[in-house]
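The complex is shown incomplete by one protein chain, all other protein chains being positioned as in the whole.
Each chain carries a letter (A and B) given by its place in the written order, and its residues are counted from 1.
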Amino acid sequence: MNPVVEAMEVTSNQPENRILPTLEVEHLKTHFLTRAGAVKAVDDVSFYVNPGEILGLAGESGSGKSITGFSILGLIDPPGKVVSGAIRFKGEDLVTAPPERLRDLRGNRIAMIFQDPMMTLNPVLRIDTQMIEAVQAHRRMDRKSARQLAYDALEMVGIPAPAERLNAYPHQLSGGMRQRVAIAIAFLNEPDLIIADEPTTALDVTIQAQILHEAQALCKRTGTAMIWITHDLAVVAGLADRIAVMYAGRIVETGLTDDVIDRPLHPYSVGLLGSVPSANKRGERLQQIPGMTPNMIGLPPGCAFKARCPRGDDVCDLAPEVSELLPGRQIRCHHPHLEEVSA
Amino acid sequence: MTRARTGNMAGDVTAEEKAPGANTPLIEIAGISKRFVKPLDIAGRIARRFGGGPEAETVHAVDGVNLSIAQGEVVGLVGESGCGKSTLGRMVAGIMPPSEGAILYKGRDIASLRGDDKLEATFAVQMIFQDPFSSLNPRMRVEDIVGEAPVVHGLVSRSGKSDYVDEILTRVGLDPALKRRYPHQFSGGQRQRIGIARALAVKPKFLVCDEAIAALDVSIQAQIINLFMDLRDELDLTYLFISHDLSVVEHISERVVIMYLGRVVEAAQAEDLFAAPNHPYAKALLSEVPRLDQRKQDFRPIKGEIPSPLDPPPGCHFHPRCPQSFGPCSIERPVLKTIGPDHLSACHLND
Partner (left out) sequence: MTAESIQQAPDRDAERPVMPVPTEADETAAAVETPFRRFVSEFLESRLAMGAVFTLGAIILASILAPWITPQNPYDLAQVDILDGRLPPGSEAFSDYTMWLGSDGAGRDLYSAILFGLRISLVVGVSSALIAIAVGMSVGLLAAYVGGRVESIVMRIVDLQLSFPAALVALMLVALLGKGIDKIILALVVAQWAYYARTVRGSALVERSKEYVEAASSLGLSHARIMFRHILPNCLAPLIVVGTIQTAHAIALEATLSFLGVGLPQTEPSLGVLIANGFEYMLSGKYWISIFPGIALLITIVSINLVGDQLRDVLNPRLKR
């Protein structure tokens, strides 16, 4: 196992002692100015990821988790804009970095895996062409060596008969294979950070399990930090070291995986975890969160979850700030389930 | 929530012999198969005439499935892509005709019904679709989406349509004041409720839910699952719940059927299946589903890809990926056999 990761396992729940995080996001705000009004897709989001760590960014649609990922890479197009905040990659601020620097970093030191592998793969180019291109864009290497690198990467992600696959076109591969190729491309230049945006959502259970397994092993081996964006808490429960739960553009709860899943503090987390079928007695009515996911246009001031929250009251009309109840355990709520903490 | 059920797994009685009686299953799927054939073009056909050339490609989407479902039961149908569960659901709902076999409603072959009987069977089996966006006509108001069929078929008069629609919308948890709106003005969960209302408007007895919650947010899924369970009790509905999400299926179903590449590999009462799966694929599937209580697990998934339905492996379809495959697996197709009370499995290891 990577020695950096080993060191991290000891210190990851004591953030005060941490070494320089691979990524540090502070008070990030990404707004979209539409005809109908300003959509605060990401509204004051702060988190960090250490080397070799996997952070799960969990939330439903409209929570802003994907936009957060795109913001880090500078992939937000107008009418969207990173309005304020800092994104520090190994100490370097990305928000103020010039476009050439971002282009340098993308695919090289920071890579992204998308939900649809066809967002990564060009349907009219062969796999080897695309992978060689990804290598040669960032370092000087002759074609032969680059191809060998590609071959090794495909082997690393568990693709059988990599030589054949290199010569294939994307449409000749199944969905799971394509996603594996996309992951291989992400790992090609040994990045320090990978942002994975729901990469297994569209895949079958057995294929998803394989990919989760490979991603986990790869991160352990190379010391790459990863942000895994998903709506499926069960996936991050098995994969991530820490979890951040997002709702309506804000992070409402952060902590170690075990803490967040077994002892959730925020009423939204409590409701979400309680509504999963496995948390309920078979055949009984599921505990449910009433109401709908919020409309991001015209969000009321104050806590966005108030309308659906059993603990919501007048205090909640004032937006809660992030408070660190315990080291590494953050919550944004006026009425957290503190009775869980003592457990 | 347990009630006496009379459905069984091996529906091997022919259509004619079943007389409608107290024990007749509501829906019986008898030997259903569906083949999709991609016909050869002119060049291919000429080549075949001369003895060579390509074969017409056949996809055995569903391959000899038997299943009977009793009134009031909830049967969960699970599988991954290519297993044929959606195709089977569409055949049961009457949207797609089978290549072989018959669907029986109250003991009578639906395909042979005419006139009023046919209409009754059509209404009795309705489908809830997966995609809340394309399953509603974007140019129709909600009251028309829900109320059109009942008015056209005379279930309710034109003047009574408004009240009827109000009643159904309330039943599915939507505010009737919204019925003049268009689908794009609703959220995904609300649209799914509209789809359910549309199905309920013709007073069905049997609902085929084809991945009805897969496209919804997790917090909304719980609401819709609860709605399904409430409706089942209030209206005495029967469900075929098709899903790839095992935890949902485990929660809501009484019986569970697992399919792989067009065939049923295991079928049992839900508690039995999840406690002690028999078929290697079922075992793998159950162990590989990410669960909240499994932390930092060491995933040890089964290898290999799901084979293409165009070229399924001979014998048992699962044998190339099966950690326990042996001799007969690659030669002979395993038969669905009873291995316990109401527990069927198709595996040579049981022989």
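Criterion: a contact is a pair of C-beta atoms (placed from the backbone, for glycine too) under 8 Å apart; a residue touches a chain by one contact, two chains touch by 3 or more.
None of the values given here were measured: they were computed from a predicted structure.
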Contacting the left-out chain in the complete assembly, out of B:195, B:315 or B:334: B:195
Given B:148, B:272 or B:305, the one touching the chain that is not displayed: B:148
Among B:170, B:308 or B:324, residue touching the chain not depicted: B:170
Residue ranges of chain B at the interface with the undisplayed chain: 90, 93-95, 119, 122-123, 125-127, 129-131, 134-140, 148-149, 152-153, 170-171, 173-175, 177-178, 180-182, 184-185, 190, 193, 195, 198, 202, 230, 233
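Just so we're on the same page, only the chains that are shown with their structure count from here on.
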Of chain B, residues touching chain A in the complex: 1, 80-81, 187-190, 217-223, 225-226, 229-230, 244, 246-248, 250-252, 270-271, 284-285, 288-303, 305-306, 308
Residue ranges of chain A touching chain B (in the complex, touch as defined): 60-61, 174-177, 204-210, 212-213, 216, 231-235, 237-239, 241, 257-258, 261, 271-273, 275-280, 282-290, 292-293
